[in-house]
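The structure that follows is given in the form of structure tokens.
Missing here is one protein chain; the remaining ones are kept as they sit in the complex.
Labels for the chains are A and B, by order of writing; each one numbers its residues from 1.
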């Protein structure tokens, strides 16, 4: 426990853990100079992975200190993307074992359950180094809206294909990759698939479709457009969701 | 014997374990399960409160251990663990017998806290949905669509995966080779076109079509019906299962097994395809196979096809082996 009081919790500076600051022997002469030797700043020095061990011990200390704070249910705790073990190894520069890091994550998850209203700031700082640089949960989906030109946009994927589909109100004209639909898809079956959302809801002659599709084969491309067009149609008419759910097989439309 | 034992033990079982205690987690409604796991009361979701007037034993100071826990929370030291053992109230709730022996005050509390069927908050979905509709104005309800909404339920063919007639769908899949659905669909379309354009079939009284069939000269105008009629008429009602060794001495026993609709159709189509494989091609090009299949279908309606004999053979065998039906039943 030596030096645990004045150390900052978040430091991962390896030189600090490896050795204590150099001792000025002139200032503080040792009583028995023959026995004088340099002692490491932390006992973790002897583990071979001093930084990660110290970090873990720091976390445990924090947990002991704050374990009585009120917690929320795991589902209500803020979602945090912790660093993967590889990222953590790069950060501390030590070959941390996955099982050890898993223990760190367990402690972190317990700490994260502390009610956000009473979360102490040193704890916040301490947890910060374990969070990924880019938080995937902070990325919010772009809201689906009809843009200034009256277009709604939807993305669909199926097999190896992905399609961007724009829908505008119109006469039922369709362009796929700049070609008419019978040049894009030879089979009537595929053309029907591509426009299924409009067909099942009886809106084939109410909207124009403009789609860009790439990857995969013709079936995948057609069914990617199916999903994209259905999503774009949902922007115009959200009330069609029950109908689309019955007309489509996609899991996108299965849940409420 | 067994039933007697059951009766003897019945009383004891009821006395010791009430029904409530045996309820497993999946039998409890989801809303209850979620609420039980609540560890801290969040601001946005207050616990539901009963509208009933509070009894004299309610709204009192908390239990000693609860008080200690609260104090420990405030001071920052760990108080006593609250949820390590189940409280007495829960034990009482589970067992009706012990409720009778509980103190009067606890009995009253229990009655007040769990009035049956008078819950102030609802857990049923339709009621909640009704409440949401009532809260919104009629104008909001009309939003959400520009053109008229389709009538639900949609027709059965409006699902992406079930867009074709069931018979056409099944036959197409049976025509398919090497997973080439597109080719099979093209063949199917050519078969239907051939049925549409070929001369109307003459019916054969020896091989009647299934009852309720329209006159045969009406069939070409509805090729899907034509196809369905041909297949359904020639489809066998049963198949013969050879149970090895069932007749004794290693001799197989023929057991007739009834077939379902799809199985019957499948058998018929496979027979038709067998007959087609033996046919000599008349034309050439990609219509060759489709025309052979269509010609076989026409031959079936006209009673010329050898598939009828095959069906008759299976039926004769089934009738001959009808005594073995019981064996099949016993097995199943």
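Rule of thumb we're sticking to: a residue touches a chain if its C-beta (ideal position, glycine included) is under 8 Å from a C-beta of that chain, and two chains touch if they have at least 3 such contacts.
Operating definition for what follows: contacts and distances are computed from a predicted model.
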item	value
Listed names "GPI transamidase component PIG-T", "Proteasome subunit beta", "Autophagy protein 5" or "Small ribosomal subunit protein mS29", with the criterion being the UniProt name of the chain not displayed	"Small ribosomal subunit protein mS29"
Among B:146, B:221 or B:270, residue touching the chain not depicted	B:221
From B:196, B:239 or B:304, residue that would touch the chain that is not displayed	B:196
Option touching the unshown chain, where B:161, B:206, B:244 or B:282 are the choices	B:282
Chain A, residues in touch with the chain not shown (by the definition above)	172-174, 180-183, 187-189, 191-192, 195, 198-199, 202, 204-205
On chain B, residues whose C-beta touches the chain left out of the figure	185-186, 188-190, 192-193, 196-200, 220-222, 277-285
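Simple rule for what comes next: only the chains that are shown with their structure count from here on.
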item	value
For chain A paired with chain B, centre-to-centre distance based on mean C-alpha positions, whole Å	37
Residues of chain B touching chain A in the complex	37-40, 42, 72-73, 76-79, 143-150, 152-154, 158-161, 163, 182, 185
Interfacial residue positions of chain A with respect to chain B in the complex	67-68, 70-73, 76, 115, 169, 187, 189, 192-193, 196, 199-203, 206, 223, 226, 236-240, 242-243, 246-249
